[in-house]
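What follows is a short report on a single structure.
Removed from the display is one protein chain of the complex; every other protein chain stays in position.
Our next item is subunit A:
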Amino acid sequence: MATASVSGSRENELWRRLGEVNDPELDEPITEMGFVERAEMASNGSVDIDFRLPTYWCSPNFAFLMLDGVRKALDQLSWSPAYRVKLHDHMFAEEVNRGMEAGKTFVDIFAELAEDQDLGALRETFRLKAFKRRQEAVLRGFRQHGLTDREILGMDLPAYDVARFETGEAANQKPRYRAALLERFPDRRADAPVFVTWEGQRIPTGALSAHLAELRSVRINMEFNGALCRGLKQTRYKELGVVDGEPTLVDFIMDRVPPRAAPTV
């Protein structure tokens, strides 16, 4: 049926776009983190999104960055639908929802609490962290594959594109690092080395281990957040019940899930 396939392909497009929005702090897609609790399309094409973070206390600036990302993703949909995005169970849910609906910026929403600063610097910090985390995964992947430090650091983009990882973090991060590299250095030469510092410096062969140690510390922090967020999200979304499928566990987990509509203070 024509309508069914149109709505099916639109739904694919919707999830694909949403999947391009990252949690800025974790550099992981919000769809994989399970933050998009519901994304529904009405028969007229309009879109309805429910968004929920792992805790009531998640930083409002991160929440805003993600929702802003969602807003931009929805603006790119090919059928230009009307949409509604709603943040649930968050300490600033009301302010954020009202502001988002009015198309306000972060500073407009939180004029007092944000101290008149824009999120630009914060966004830049997150871009840097994402660049480093992705780079570390790919560098370690190449090392594990037995490439020498000299071979790795001499690699240009065509060689990079030919290389393949079967599975694992390196496979996952390889296209993501490529995207981060091109975003960071749009005018780079095709034969320039693929692995450079965030500042664009070459990494001397003897310095790769030290460079990796620095990248590792960036990842440790991001992974901490990621692991916590996943753990907290699972319990908040009562997914823990499926672990080993023990009903006793399910019973009391079911009992603790916060009500959908927060009671008034």
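One rule holds for everything that comes next: a residue touches a chain if its C-beta (ideal position, glycine included) is under 8 Å from a C-beta of that chain, and two chains touch if they have at least 3 such contacts; residues count from 1.
One rule holds in what follows: contacts and distances are computed from a predicted model.
Q: Using the UniProt record as the reference, specify the protein name of the hidden chain from among "Amidohydrolase-related domain-containing protein", "Peptide/nickel transport system permease protein", "Heme exporter protein D" or "Flavin-dependent amine oxidoreductase".
A: Protein name of the absent chain (UniProt record): "Amidohydrolase-related domain-containing protein".
Q: Which residue, A:F35, A:F51, A:F106 or A:F195, contacts the hidden chain when the whole complex is considered?
A: A:F106
Q: Going by the contact rule already stated, which one of A:M100, A:V194 or A:M222 would touch the omitted chain in the full complex?
A: Of the listed residues, the one touching the omitted chain is A:M222.
Q: For the chain that got dropped from the picture, name the residues of subunit A it touches.
A: Touch with the absent chain occurs at residues 54-62, 89, 91, 106-107, 110, 113-115, 117-119, 122, 125, 209, 213, 216-218, 220-225, 227-228, 230-232, 234-236, 240, 243-244, 246, 249, 252-253, 255-256, 258, 262-265.
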